[in-house]
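Structure provided below as structure tokens; questions to follow.
Complex shown without one protein chain; remaining protein chains in place.
So, chain A:
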Amino acid sequence: MGIHHVDEINSSCLLLSRVATNDGHGENSSYFDGWKAYDSNPFHPTRNPEGVIQMGLAEHQLCLGTMQEWIRKNPKASICTEEGLSQFKDIANFQDYHGLPQFRKAIAKFMGKVRGGRAEFDADRVVMSGGATGAQETLAFCLANPGEAFLIPTPYYPAFDRDFRWRTGVQLLPIHCHSINNFKITETALMTAYRRALKSNIKVKGILVTNPSNPLGTTMDRATLRTLARFANENNIHLICDEIFGGTVFDGPEFASISTVLEDDPRLNRDLFHIAYSLSKDLGVPGFRVGIIYSYNDAVVSCARKMSSFGLVSTQTQHLLAAMLGDDEFTTKLLAESRRQLSRRHAVFTSGLERVGIRCLESNAGLFFWMNLKHLLKAATVEAELELWRVIIHKVKLNISPGSAFHCSEPGWFRVCFANMDDGTMEVALRRIRAFVYEANERGTTSAQTTKNKKRFDRTLRLSLPRRFDHDLMTTMTPRLMSPHSPLVKAAN
């Protein structure tokens, strides 16, 4: 018994696939280096008050109490209660990839609600997937062949490089956005990216956007969305809108979903539009693994539904969520509570940071904000950004995510998550940032200090920039799986 190690395998030359041996999994990205630092020294209010605070995981934990209350009041929804058991037989062996009809209806209803009732969703177009991760991958499989590409505005969620490209062989090409206009997508940038692809003989099959944006935390304005839709329509390419943060919009302007744009403009070819969704952010239940593909294209619905066998949602979970999301009163209460909590958190953080001269991109959604630390960089380079980031991880002990991990074209931006901690931890985080900024101001620059620290801490943190997919490298084995470990669970234990 026992597992065979690398040397023995190499010596027997037992071949494995490219997928198994390349670094398409992306865990060598700096996005995950911070997580590793957190994992090895996690913050705990009493047991480890000097530990690293996790601000790199976009998890929504502010409304779990509301959900818990509902579950307590509705024991029938959980089939593991006496009241719920009557449905057990039908649930335990139901494996139809259409999913429970009541589940699909509840999802369609909830999606409509998140959009303030401005759009209606058809339950028959709701397709399950293994989390939003699975939704993105399935759409890539359905819409593009290996080697073909999707355009994506920067900065973007680092895991797209893995979720969208790893097994599918599809490429992601950047549409560069800049802070000068708050990182909005311009038609020029879109055209430039598209033409560059054509010149390199790469077939562009579509555009992938996240709205509200991760990491920016902003909702896309209607005009930009319409521009994207028209561009897709004119060039006969697909538009995938990842609307996973749709329910986290806590401030104006109102969330404009692609569904409303489609309803406004009947000339658009609906076959080109698809929504990726999940309950992981809006409801704060990433552990339930509920991913949704909603496509306006019948063939895509059919294809994705068949592929959903690879990522079906457990019927026990479907049953629970069907009841929960079907309860109108509850969902109204939950969404309102969520917005209230997020708005409050966001205000406390951004005002706290402003007091020490740190500006953030103005945002109205998401579980994070996009922080500008350009003025603290030694130079306007990615290396300087990563140097500052290492200081923040090791000296300030906050795991925040550097902009370069998100392919941001300007160094100095950082994504900071705020919805995965309690108020006490939030205060500690703010205190640490204030202390760091005062110290930095006193010394003029941070360079003298960081060079010394760099020698001491460099061993543990590798400088790693996101790599392109087409390297065929034998990867060094990552000793620990990069699964997000929720800090609140750790704190509670």
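The rule we apply is simple: a residue touches a chain if its C-beta (ideal position, glycine included) is under 8 Å from a C-beta of that chain, and two chains touch if they have at least 3 such contacts; residues count from 1.
Methods note: contacts and distances are computed from a predicted model.
Student: Using the UniProt record as the reference, specify the protein name of the hidden chain from among "Small ribosomal subunit protein mS25", "AP complex subunit beta", "Auxin-responsive protein" or "Aminotransferase class I/classII large domain-containing protein".
Tutor: Its UniProt record gives the name "Aminotransferase class I/classII large domain-containing protein".
Student: Which of these touches the unseen chain: A:33, A:137, A:282 or A:385?
Tutor: The one listed residue touching the chain not shown is A:137.
Student: Sort through A:46, A:188 or A:201 and give me the one touching the missing partner chain.
Tutor: Counting the whole complex, the residue in contact with the absent chain is A:201.
Student: Pick out which of A:148, A:282 or A:410 touches the chain that's been left out of the picture.
Tutor: Per the contact definition at the top, the residue touching the missing chain is A:148.
Student: In the complete complex, which positions of chain A touch the hidden chain?
Tutor: 1-6, 8-9, 12-21, 25, 27, 57, 59, 61, 64, 67-68, 71-72, 78-82, 85, 88-89, 91-96, 130-131, 133-134, 137, 141-146, 148, 163, 166-168, 198, 201, 203, 205, 233-238, 266-267, 269-272, 284-290, 296-300, 302-303, 306-307, 309-317, 320, 477-478, 481-486, 488-489, 492
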